[in-house]
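Once you've had a glance at the structure underneath, I'll fire off some questions.
Apart from one protein chain that is not included, each protein chain of the complex appears where it belongs.
Now for chain A:
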Amino acid sequence: MYKVKVFVTLKESVLDPQGTAVKGSLHRMEYNEVQDVRIGKYLELTIEESVQDLDKSIREMCEKLLSNPVIEDYRYEVEEVVAQ
């Protein structure tokens, strides 16, 4: 099995109102060193090894459903997991 970790984040050019609110809160807590906060999503997929082209398959899933390419970017990491 593959364990795939997908990270979906708002594009740099898109304002993130949630991130801005969290940054404000961190500043009120006096963590003034925080320059920017961006909030994203984290997804874990477990995928069968029989998949033909893992990268192609993940990219398609990310572009069609898991992220919205108009406002979001994605990246992913693949881990191979041996069944116990």
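The rule we apply is simple: contacts are C-beta pairs under 8 Å (C-beta built on N, C-alpha and C of every residue); 3 or more make two chains touch, one makes a residue touch a chain; residues count from 1.
Here is the rule we use: contacts and distances are computed from a predicted model.
With the options "GAF and ANTAR domain-containing protein", "Phosphoribosylformylglycinamidine synthase subunit PurQ", "Transcriptional regulatory protein KdpE" or "Carbohydrate ABC transporter permease" in hand, the undepicted chain maps to the protein name "Phosphoribosylformylglycinamidine synthase subunit PurQ" (source: UniProt).
When you scan A:L15, A:M29 or A:V82 for touch with the missing chain, the hit is A:L15. Those residues of chain A that touch the chain absent from the view are 10, 13-15, 17-18, 21, 41, 65-66, 68, 70-71.
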